[in-house]
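Before I ask anything, let me first share the structure, which is written out below as structure tokens.
All protein chains but one are shown in place.
Moving on to subunit A:
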Amino acid sequence: MPDTQVRRRVSWAPLLLVTLLAGVAASYLVEARGVSLSPQNLLLLQPTAWLVLLLWAVLALGYLRTPVLPQEGPRESWADVSRVVAMVAAFAGFILALEPLGYDIAIWGFTLIALIIGGERNKVALVVFPAAFGLAMIYGFRLLVPYPFPTSLL
């Protein structure tokens, strides 16, 4: 049976991801070549960056002509995807809030939000767990870690 009968589509999300990563690799190569063209600077970096660009071409071509296959297993719902995205966003917010808000408030806030995203609706658990866990983390890591970390309340 001829190949032309295979149904194909464009996989936009992975195409965007590889293009973004290849773009970062290309800009890294340009920046490194701007530092020096000496082989001692580019010995590993340049061939690896070229390899990334070559593989991008191979992968991008594949994503432009992805064969349509039968669905394996149930498809992710929008609610499932949005919960994952919300968790990623909450984690990003937590990391970025560590220094401005202090590690104690950031840990408490992130734990509370992550519990809600995870589906916890028990009010006692929502009040007790983030506070107890935050306390344990701050005092535990103060014992273990020799570096000071900013806190607002503890």
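Operating definition for what follows: contacts are C-beta pairs under 8 Å (C-beta built on N, C-alpha and C of every residue); 3 or more make two chains touch, one makes a residue touch a chain; residues count from 1.
Simple rule for what comes next: contacts and distances are computed from a predicted model.
Student: Between "Nitrite reductase", "Xanthine dehydrogenase family protein subunit M", "Tripartite tricarboxylate transporter permease" or "Cytochrome c domain-containing protein", choose the name on the UniProt record of the chain that's been left out.
Tutor: "Tripartite tricarboxylate transporter permease"
Student: Could you tell me which of A:L64, A:V84 or A:V127 touches the chain that is not displayed?
Tutor: If we include the chain that is not displayed, A:V84 is the one touching it.
Student: Of the residues in subunit A, which ones touch the absent chain?
Tutor: Residues touching the hidden chain, for subunit A, are 1, 3, 5-7, 13-14, 17-18, 21, 25, 28, 31-32, 35-36, 38-41, 43-45, 48-49, 51-52, 55-56, 58-59, 62, 67-70, 80, 83-84, 87-88, 91-92, 94-95, 98-99, 103, 107, 110-111, 114-115, 117-120, 129, 133, 137, 141, 144-147, 149.
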